[in-house]
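Missing here is one protein chain; the remaining ones are kept as they sit in the complex.
Our next item is subunit A:
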């Protein structure tokens, strides 16, 4: 029999605290989702079940534009960030230790450390200069900014996967007449794929969710879904915002579930 005295789950009050924590975490979200189905105009007074706010959001041209913009930016930045992160992960694990590797590791993860508002202001200033110099006003600034802060989120699962991967497999491939490129294509990449997928999904979700940097960097008429919602909150709030949030939440949960299933998978 294991000694049960030190099990946290058996301390007095554990269950109560656990319930309170879960309520604090999920009650707001449940409320938000609940009122998305409200038949009334209120986000706090229940007036019966309805799907009309979902329909309203679906038909709203501004929502459609913002959603499309969000998905475009998230897809592009996830692709760019994952490619960069894959190369960075290979460079920091699959070659002999070199001077400054620790420094590079810190530099890659820097966006996790620097306060987002600082990055946002810095990008606002820098892109302002670039906009003046080039006259370019497109989505490129948002894609560039999102790619940059998504890199560490893509890098971490890829690196973890690589670090857990037996390097002798690549040596074995070389022993069996595989050139370095064939080794990468036939052995490293297939084994790394779950990590790359996980990194890409994480990057996608992080990009989809961003408000602060987007709000500072975007030009006029470049609202993403989160900044559009933020704008709506400043005016009259209707359950339409709840409906959009609910859809965004569903998408995020779906992607994170896939992420979890992919990273959990063992050989």
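Criterion: contacts are C-beta pairs under 8 Å (C-beta built on N, C-alpha and C of every residue); 3 or more make two chains touch, one makes a residue touch a chain; residues count from 1.
Assume contacts and distances are computed from a predicted model.
Peer 1: Could you tell me which of "Cytochrome P450", "ABC transporter domain-containing protein", "Sarcosine oxidase subunit beta" or "Spermidine/putrescine import ATP-binding protein PotA" is the UniProt name of the chain missing from the displayed complex?
Peer 2: This omitted chain is identified in its UniProt record as "Spermidine/putrescine import ATP-binding protein PotA".
Peer 1: With respect to the chain omitted from the figure, which of A:68, A:114, A:169 or A:233 is a touching residue?
Peer 2: A:169
Peer 1: What subunit A residues would touch the chain not displayed?
Peer 2: Counting over the whole complex, subunit A touches the hidden chain at residues 166, 168-169, 171-179, 182-183, 186-187, 190-191, 267.
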